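Quick one: the structure is below, questions incoming.
Here is chain A:
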Amino acid sequence: MSLLDVRNLRKSYGALKVTDDLNLSVDEGELHAIIGPNGAGKSTLIAQLSGQAGSDGGSVRFDGTDMMGMPMHKRVRAGMSRSFQITSILPGFTALENVAVAAQAGQGSSFRFLAPVADEAALNDAALAALARVGIDDRAFVKAGSLSHGEKRQLELAIALATRPRLLLLDEPLAGTSGAEADRLVEVMRSLKSELTLVLIEHDMDAVFSLADRISVLVYGRIIATGSPDQIRSDPKVRAAYLGEETEDA
Partner candidate 1 sequence: QDDETLKIGLIFTLSGPAAVLGEMGRDGFQLAAEQIGEIGGMPTEIIVVDDEQKPDIAANKARELVERDQVDIVVGPIFSNILGAIMKPVTDSGAILISPNAGTSNFAGAECNRNFFVTSYQNDQMHEVMGAYAQEQGYSNVFLLAPNYQAGKDSLAGFKNSYKGGVAGEIFTQLGQLDYSAELAQIAAMQPDAVFAFMPGGMGVNLVKQYRQAGLETIPFLSAFTVDESTLPAQQDAAVGFFAGSNWAPDLDTPENKAFVDAYEAKYGKVPATYAMQAYDAAHLIDAAIREAGGTGDKDALIAAMEGAPFTSVRGDFSFGPNHYPVQDFYLTEVVQREDGKFATSIVKKIFDDYADNYVGACEMN
Partner candidate 2 sequence: MLRVEGLQAAYGESQVLHDIAFEVAEGEVVTLLGRNGMGKTTTINTIFGLLPARAGKVWIGDADMTNAAPHRIARAGMGLVPEGRQVFPTLDVRENLIAMARPGNWDFAKVLALFPRLGERLGNKGNQLSGGEQQMLAIGRALMTNPRLMVLDEATEGLAPLIRDEIWACLSQLKEAGESILIIDKNVDALTRFADRHVVIEKGQVVWSGDNAALRSTPDIKERFLHV
């Protein structure tokens, strides 16, 4: 059954229709990749799903509940988390604190005023585990703002993981990471497939084709094709609009 169900979603900036009557359904447990050219509206879609940006119309149902009009933090509480394409972290916090505060969101009330939070082992352990999973646990006590670009990208994923979502929306998690780190993150995502549902936006086609159960192609605010990796790879429309010769390399 479908965990996420998007119907006729719309949004425009002035005359520009960024999301144009978009339909999408994501099944529980699948890794659903969304690919498409730059400026197609992928990040906007994520923003709309997560509640960061408003929508002009349409509906978003998550696990049967209507999400429209629900503020971002409530959607997260309902089990839908996201990562950002353009890194969004708490630069003055250590890497560990960045993740711990994400874990904190899911563990009881944060209107606790007196007990020192740094002593809460449950939060720190969860945070360390998430950092270890993405491979930067050795950087746990470094200020997030002083991490290198690639490390910040890894941290970005760890934060999203720490909220323990049922549905994780990842906006180009591999961008800015290379070689070993990229490989590692691909493995992380592969292992996540058994734990939760993923929507993955990526321009790294190797990763997309090796991970995705299904792929949707978004062009100018519309999904022009949805299917298995093989179907998509051989779809001439998709090749023309997006893939070019890239797949030959892979």
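As a selection rule, all candidates are chains of the complex that A comes from, given by their letters.
By our rule, contacts are C-beta pairs under 8 Å (C-beta built on N, C-alpha and C of every residue); 3 or more make two chains touch, one makes a residue touch a chain; residues count from 1.
Bear in mind that the values here come from a model prediction, so they are computed numbers and not experimental data.
A.B. asks: If you apply the contact cut-off given up top, which option from 1 or 2 ends up touching chain A in the complex?
C.D. replies: Of the listed options 1 or 2, chain A touches just 2.
A.B. asks: Give every residue of chain A touching candidate 2 within the complex, in rising order.
C.D. replies: 13, 36-40, 42-44, 85-87, 139, 146-151, 153-154, 172, 175-183, 203, 205, 242-246, 249
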